[in-house]
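Missing here is one protein chain; the remaining ones are kept as they sit in the complex.
And then subunit A:
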Amino acid sequence: MPGTVQSIERAAAVLRLLAAAPNGLGVADLGNALGLAKTTVHGILRTLHQVGFVEQDHSGAHYHLSDAFGRLGESYLDPNELRSRAINWADSLASRSGEVVRVGRLVEGKVVVVHHVFRPDDSDQDLDVGTTLPPHATALGKAVLAYDTSGASRPRKLEAYTTRTIIDPAGLADELAAVRARGWAGEFEEHTVELAGIAAPIRGLGGLVVGAVGLAGRIERICDSRLRHRTDLVTMVRATAEAIARDLREDA
């Protein structure tokens, strides 16, 4: 039987006290109330601040619960924030791979494109930020669907886009389990004939998947001669997802 985690108990106590103090509390107030050292309380508050549960007032002396704490069910990362964190790394991925790069997130069962970087060949392309993609038929979609707990991964009906689209719920469940096992998602003519894609989840604080980043292009460029997703591209995509995640965690 595993034990309980003391720091979470203390964090819960801090949250209770803050919830009962409309004007906020200082580090010393909380330390006195809980019989904890100031450094301990400070560490707990810093962590709670980082995850967005508490906020500091202007002077920095008082802490109070954040608005976001009351709305935990809502998405905690603003999509425009995700784009501004992702932009440098997505650019770099597009320029290294030579392919179109997109960042997406799951909203009400669809993948919404949050950021789009053109394929770097200076051909005519249109920005498709704000458009939606079917999650079960795209690499970007599967990379977020695999970690979803809202039920979006078990829809009643899976629409076919090509003959390769996975439309069988059990088949999709297997595919998503495979995505979780290897940490990235592949797409092979499941959305558009002759196109393939690779995507990886972006994990924010605590491991929460906030979206995915991926590339897409013609099969002959994305896959090797045995029609398997090229390992060098998979490595690049995963490194990009990790770089964005690191930015999110460090500056949260």
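Simple rule for what comes next: a residue touches a chain if its C-beta (ideal position, glycine included) is under 8 Å from a C-beta of that chain, and two chains touch if they have at least 3 such contacts; residues count from 1.
Methods note: contacts and distances are computed from a predicted model.
Asker: From the names "Quinol oxidase subunit 3", "CoA transferase subunit A", "1,2-phenylacetyl-CoA epoxidase subunit A" or "Glycerol kinase", which one matches the UniProt record for the unseen chain?
Answerer: So the chain that does not appear here would be "Glycerol kinase", according to UniProt.
Asker: Taking the full complex into account, find the residue in A:118, A:161 or A:188 that is in contact with the omitted chain.
Answerer: A:118
Asker: Please identify which residue in A:96, A:110, A:164 or A:221 touches the non-displayed chain.
Answerer: Reading the full complex, the residue touching the unseen chain is A:96.
Asker: Using the definition of touch stated at the top, determine which of A:129, A:193 or A:227 touches the missing chain.
Answerer: Looking across A:129, A:193 or A:227, the contact with the absent chain belongs to A:129.
Asker: In the whole complex, what residues of subunit A lie against the chain that is missing from view?
Answerer: Residues touching the hidden chain, for subunit A, are 78-81, 83-84, 87-88, 91-92, 94-96, 116-118, 120-122, 125-127, 129-130.
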